[in-house]
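All protein chains of the complex are present and in place, except for one that has been dropped.
For clarity, chains are labelled A and B in written order, and residue numbers in each chain start from 1.
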Amino acid sequence: MAEKVLEVKDLVVEFRTDRGAVKAVNGVNFDVFKGKTVGIVGESGSGKSVTALAIMGLIPNPPGRIANGQILFEGKSLVNMSASEMRKIRGNKIAMIFQEPMTSLNPVFTIGNQIEEVIELHQPHLSRSLRTAKAVDMLRLVGIPSPDKRINEYPHQLSGGMRQRVMIAIALSCEPDVLIADEPTTALDVTIQAQILELMKKLQKELGMGIILITHDLGVVAETCDTVAVMYCGQIVESADVNTLFNHPAHPYTKGLMDSIPSFDSTSGSKKERLQTIEGMVPSLFDLPNGCNFQDRCSKVTDACRGSQGDPILKPSKGEGHYVACFNPLN
Amino acid sequence: MNLYAYIFRRLLYVIPVLLGVCLIIFVLFNLVAPDPAYTLLGKHATLKQIAELHHELGMDKPYFMQYLDTVKTAFTFDFGYSWSSKQNIWEMIKTGAGPSLAITGPLFVFSNIIAISLALLVAFYRGKLIDKFVLILSIAGMSIPSLAVVLFGQYFFAYKLGWFEISGYEFGFPNFIPYVILPIILYIVISFGADTRFYRTVILDEAYQDYVRTARSKGLSELKVMFKHVLKNSMIPILTNIIIQIPSLILGLLFAESFFSIPGLGAMTINAINNSDFPVIKAMTIMSAVGFILFGVLTDVLYTVVDPRMKLN
Partner (left out) sequence: MSTEIKQSKSLLHNALLRIVSEKISLAALIIVGIYFLVAILTGAGLLASDWGKEIGASYMAPSSISYFGTDIFGRSVLLKTLKATETAVVIGLVVSVIAIVIGTTLGMIAGYFGGFIDEIIVWFYTTFSSIPNIMLLVAIAFILGKGTTTIFLSLGLTSWVGLCRIVRAEVMKHKEREYIHAANAIGASHLRKLWSHLLPNISHLLIINFTQTFDSAIKAEVVLSFLGLGVVGRPSWGTMIDDSKLELARGVWWQLAAATLAMFLIVLAFNILGDALRDALDPKLKGK
């Protein structure tokens, strides 16, 4: 089994608002292993991005704070770490790329400057010329043509896909142990999406880092992840390795997500299937129901789901490493 | 397209605006304004005297020619003579510019330094107590009538406490210094609220951009994030706000100059109003507009230097 680099334990992230405190992330657990990819799937507002920001130590405080739980990186707690210690890890050992390649780069600095900045910060022993050389190498690594020229260009001179490659170059230039990718391909064209995912997989093999891939796109998960956690209203409702999850989804919500992907599979194509949708809306974090948060949208709802037996907790389901938080799991 | 070509094209665009400014001034001073004969010749002027005066002032020319005369002054700065002092207006402006700049120059420098530093400070500590304190102070500062600040300040600090000169002026450096300190301080009080709040908004606008999150995710310190990433991006609106103040420096300060008896252009304008001295007011209006337009061009040119996104077209 691969080496565990990051461990998230019972993480609770709370935000103070005008209408009281809300738990955007409520008791999340997962591990990240070297060379492996964890997918975190969920709709917007399910707490995926907040989880990522919590790991980076970038929860804006106020209004947000880590109210409970631990984040252990190589056994050390990131939650209890001082701000200056955390800065040595951020961008160096744990790096992140964001959803918005068009706006995530600073428009008034050259891309070379923006890559060199992070190298200078975490590898101060490198001379200026070595830094530049390394920045060029990074651009070449992420597949940007004629990197020695591109390095002097500004973000607005690059396409969205190219900018996301630059973001990846920035994130990887200190060879991090963990890369968090928050919807890295959502804003890009489909063909570019595939290229970027391919690139990430390739670089993972070369550098051996663990990846946390945050997405709402199950197609992306199927292609790139080793294990998957499905989030709903700030909690993980199901987690498993990718094959188990796709072949035997146990939570009705996971099943619902899968049914809402259009399928072009010819073997199942004899009868024309209608695309399924999940009825109803995600409940507001301000008034979550008792019991299961998914009860109002679930076809298998029973009294237990409505709170008569408390909230559902993540319990082992059939199969190795398969967990589900449901009173009436499927199959 | 190179920078010079851009500047040339930008200057070309100035022409219609300048012609428009002259049109407004012409309409105001030549069409709407009352006949100056009454002011200049008194109640008992004969028709002949009035006709002579109109001829002298070029008012018997067709309107279009009068308009062209206005346009001409905008380029030559040949504003003619003051009706009350009979002096050459351009000479008056040259004399008055010194005392005005002796106040507005240092005021411009200090007020902007103070406002930008305060804005950076509160943007850095946004949402914290000091941010709220400065914000309240700025809004309160903006709400005090400036005339009251000048009146009270002069009365209290110069008259009552005797810390500063009550009024007067001496030409030449450093003789003027004791006379300008109090007006400068009072105008810093008057302007700091609006400036600080403007710069704070500009800086905070940037502080919530995605690239700032990227900068933090690199592990940069908050200071570096603020001073490198945020400040460089806020520079564009900040620079605009600073540069656009420059042409009005020459206008002087209307209140302060007349209260502190400083013979600057602000005081000159006030005198001109009190004496119905049309040519002087017209001259000040034209001059300030020309300055404003030219500095507008300068701002645009600086944009292209500061912001790599600006393409020269």
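One rule holds for everything that comes next: a residue touches a chain if its C-beta (ideal position, glycine included) is under 8 Å from a C-beta of that chain, and two chains touch if they have at least 3 such contacts.
Here the structure is a predicted model, which is why all the values come from computation and not from measurement.
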| item | value |
| --- | --- |
| For the chain not depicted, the shown chains it touches | B |
| Residue in contact with the excluded chain [from B:L3, B:I113, B:I177 or B:I273] | B:I273 |
| Residue touching the undisplayed chain, where the options are B:A5, B:M65 or B:L147 | B:L147 |
| Candidate in contact with the missing chain, chosen from B:I93, B:L118, B:V134 or B:I281 | B:I281 |
| Residue ranges of chain B at the interface with the undisplayed chain | 16-18, 20-21, 23-25, 28-29, 32-34, 139-140, 142-148, 151-152, 155, 159, 201, 204-205, 208, 247-248, 251, 254-255, 259, 269-270, 273-274, 276, 281-282, 284-285, 288-289, 292-293, 296 |
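Here is the rule we use: only the chains that are shown with their structure count from here on.
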| item | value |
| --- | --- |
| Approximate Å spacing (C-alpha centroids) for the pair chain A, chain B | 53 |
| Chain A partner contacts - residues on chain B that touch it in the complex | 127, 209-211, 213-221, 229, 232-233, 306-309 |
| Touching residues on chain A, where the partner in the complex is chain B | 56, 58, 62, 84, 87-92, 95-96, 98, 100, 103-109, 117-118, 121-122, 154, 156, 167, 170-171 |
